[in-house]
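First, the structure itself, so that you have it in front of you.
A protein chain is absent from this complex, but the other protein chains hold their places.
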Amino acid sequence: MEAFLGGLAILVDPYVMLMVLLGTVLGIFVGALPGISGSTTIALLLPMTIAMGPVPAICFLGAIYCAANFGGSITAIMVNAPGDPSASATALEGYKMAEKGQAGLALGMSAVSSAIGGIVSVIVLIFAAPMLARAAYSFGPPEYFALALFGLSMCAAIGGDSPIKNLIAAALGLLIATVGMDLTTGVERFSFGIYELSDGIGFVPVLIGLFAVGEMLDQAARRVGKAQIIHLDAARVPGWAEFKKCNRSIWIGSGIGTFIGALPALGATTAALIGYNETRRWSKYKHEFGKGSIEGVAGPEAANNAAVGGSMVPTLALGIPGSATTAIILAALIVQGVRPGPHLFNEQPTLLYAVFASMLAANIFYLVMGLYMAKLFARISLIPPAILWPAVFVLSIIGAYGPNQSMGDVVIMLVAGVVGFLFRRTGFSPAPLIMGLVLGGMVEETLKQSLIIFGDDLTGFLGRPIALALFAVTATGLLWPVLSRLLRVARAARA
Amino acid sequence: MRAARNPNHAIAAAVAAVAAAAFAGTFWFDPVPEGLPGLGAVDFPRLVCVLLFLLAGLLALKQGSRPSEEEAPPLDRGAWLIFGACLVFLPAMEVLGIWGAIPIFLVATGLIWGEVPLRTLVLNAIGLTVALWVVFVRIFQLTLPSGWLGAMLGR
Partner (left out) sequence: MTHAGVGGGTDITARMMMVQAPGVFKQEFLVVNRTAGSGAQALQYLASKPADGHTIILVTQTHLLTQLRNPNLPQFADLIPVARATADPQLVLVRRDSPFRTPQDLVEAGKQRSLRFGGTHVGGVDHVTIFAFGRAAGIQRPTLVPFRGGGEIVINLVGGNIDTAVVNPGEAEAQLRAGELRPLISLADSRLDAFRDVPTAKELGMNVTGYTLRGFCVLKGTPEDRVAKLEQGLIEAMSGPIYKSYLQNTGQAPDSVAGRQAWAAQLAEFHKDGREALQALGLLRG
C-alpha cells in the first residue's frame, strides 16, 4: 500500500503528469487512425523516450497504450472504420447508432464503459496479478483450442441477416487464416510463391478493407437520392438512464476482458468480440442488437479496455508478453530498466506502481476528454461526404502500408474492401469473418499442437479438466435455445 | 421473370466456387516432410472447404429476398468512376509518390462525389496532405513510398 501511495506521489510531479496527458492525447489520436495502433506508435517512439528517464517514459507509453484502445472506438462509431483492431466489435452497433443520429450517445457511452473497464482491470492487476498469472500456466494448447471453439460457437448469432450467411462468412475467415506458412509442418499454403502471402494475410489490412474501404465504396454507391441523417440528436451524451441500462453489460465486459486479457495468447480484439457475444446473450433488450444497441457499444468497449489491464498481468508478473502489442510494451519497459517477473512486485515497486498509476490516470483523462469532446467528434457526421470519404480512403492506404511498409498489404486491403462492399449489398456481415480470421488460426494451430503433445491421440483431451469444462460450456451455449424451449414445454405441461 | 429469381442462388454459386477453388488449391501444396507427428497441412483447409460447400448448398435451398433499393442502390456512372479512382491510386502512388497521389485523389473523387465547390476541395486537399505529412513523416518517421517522381527529386 505504501508503495502504491508512492506511485501516486509520482503523479504529483508536473513533468510526469504532463507526459501522461501528452500520452493520452497522442493515444486517442493514433488510436482513431485506422491501421496505426498504439503498439505501432510505441515502437516508433521508443527510441525517443529513452532520454526521458524511466518513470516519465513508462507513464508516457502506458498512457498511449490505454488511450489508443479508446481512441479506436471514435472512428469505429463515426465512419465504421475501427481505428484499432480491438474496436471492430464496437463498430457493429456503434456505427448503426451514429446512422440513427445517436453518435454522441455512442461516443459518450464508449468513453464511460472504456474507462470503467480500464480502471477495473488495473485494480485487479494491482491486487491479483501474481495470482491471475498462475492461471496462464494451466492454459496449454488443448485449453486454448477449447476456448477458441467457444468463441467461434457464437458466430451464427452475430451479424448479418441469416445464420447461414454468418456461418459462411465465418468459414471464409477460417479459410483466409490458413494462408501462409503452416506452423506445425512448415508447408506454405495458398501462397502461390508470393512472398507477401507466405507470412499469412495480415489482420489489420483485412479489417481496414472490410470496414473502412467497404463502407467508403458503399457510400460512393449511395451518394444520390439518400435522405440526410437527422443531426438533431447527434450531440447528446449519455445520462443516468443510459448508464443504468448498460450497467450490466459494462460489468460483463470488464470481467471477460480482464480474464481474456490475462491469458497470454489472447488479446483485446478477441476480448471485445467475446464481450459483444456475451453482452448480447445476457441482454434484456436483445431485439435492439444489430440495429444500434447502446449495450452493444458498452460491452465490447469495456471488454477491450479491460483487456489492456489484463494483458499487463502476464507481461509484468511472468515477463511473458501475450501479443505483439504487449511484446512491444514489454520491450519498452525492459529498455527502461524494468525487470518483469514475480520479483518485480518486491524489488521495483516504484516503477511498478508508476505503471499502475499512469494507467489509472490515463483512463481518467480520456474519460474526461472523451465526454467533453464527444460533442466535437459527433460533428464528424456533419463533414460533407465528398470530403470525408476520400479522406477515409487515403488514411486507410497509409494505415495498411505503414506498419509493415508493404504494398502487398495495400493490395490485400483493397481486395478486402471489395469483399466488404459485396457483403454489404448481399446481406452478409463482416463480423463473423473477422471472428473466423482471429480465432481460425488458433483453432487449427492449437488442435495440431495438442495432437502432437498427446501423441496423435484425441482421447488426451479427456485428461484436461479445464478444456472439458470449456467444451461443456460451448455445448450448453449452442443447445441453450433448444433446452430452454424443452424446459418451457415441460413447465407448461405441468401447469 | 428476373425479379422472381432467388438471389441466394447467385451468392451460393459464388461461395461454392471459392470453396472449390480453394479445395483444388490444396493439391498444389508442397508435400509434408516425412516423420512429422500430428495433422498434416491440408486437412484443416479441406475441412473448411467442405463446410463452405455444404453451407452454400443450404443457402441455395432457402428463398432469399431481393435487396431493397435502400440496401443496395443501383450503381451509377459516378460510383464506377470513384471505384476506378481507388484502383488508379496504386499505380499513381508508384509514379507520383504518395504525397503527389493523395491531393489529386482527394480533389478528383471529391468532384465526382459532388456538392462541394472546387475551391473548398483544393484547400482541404492541401491542408490534409500537409497534416498527414507532418504526422507520419516528421513525427513518426515512417518511410512511405515516394515514387519515381520522388526518386527524381532526390528522396
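Which chain is which? They are A and B, in the order written, and residues in each are numbered from 1.
Definition applied: a residue touches a chain if its C-beta (ideal position, glycine included) is under 8 Å from a C-beta of that chain, and two chains touch if they have at least 3 such contacts.
Computed from a predicted structure; not experimentally measured.
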{"item": "Sole residue of A:153, A:198 or A:350 that reaches the chain not shown, by the stated touch rule", "value": "A:198"}
{"item": "Candidates A:56, A:151, A:340 or A:420 - the one touching the absent chain", "value": "A:340"}
{"item": "Contact partner of the left-out chain, one of A:60, A:95 or A:139", "value": "A:139"}
{"item": "Touch criterion as defined above, residue of A:327, A:364 or A:468 at the omitted chain", "value": "A:327"}
{"item": "Hidden partner interface residues of subunit A, rising order", "value": "39-40, 42-44, 46-47, 50, 136-141, 181-186, 195-199, 264-265, 314, 317-322, 324, 327-328, 331, 334-337, 339-343, 402-406, 408, 445, 449, 452-453"}
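Methods note: only the chains that are shown with their structure count from here on.
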{"item": "Where subunit A and subunit B are represented by their mean Cα positions, the distance between them in whole Å", "value": "23"}
{"item": "Touching residues (chain side subunit B, partner subunit A) in the complex", "value": "7, 11, 15, 18, 22, 25-26, 29-33, 36-42, 44-45, 48-49, 51-52, 55-56, 58-59, 62, 64, 67, 71-73, 75-76, 78-79, 82-83, 86-87, 89-90, 93, 98, 102, 105-106, 109-111, 113-116, 120-121, 124, 128, 132, 136, 140-145"}
{"item": "Residues of subunit A touching subunit B in the complex", "value": "36, 41, 44-45, 162, 164-165, 167-168, 171-172, 174-175, 178, 182, 184-190, 213, 216-217, 220-226, 384-387, 389-391, 393-395, 397-398, 401-402, 405, 407, 410-411, 414, 417, 424-427, 444, 447-449, 451-452, 455-456"}
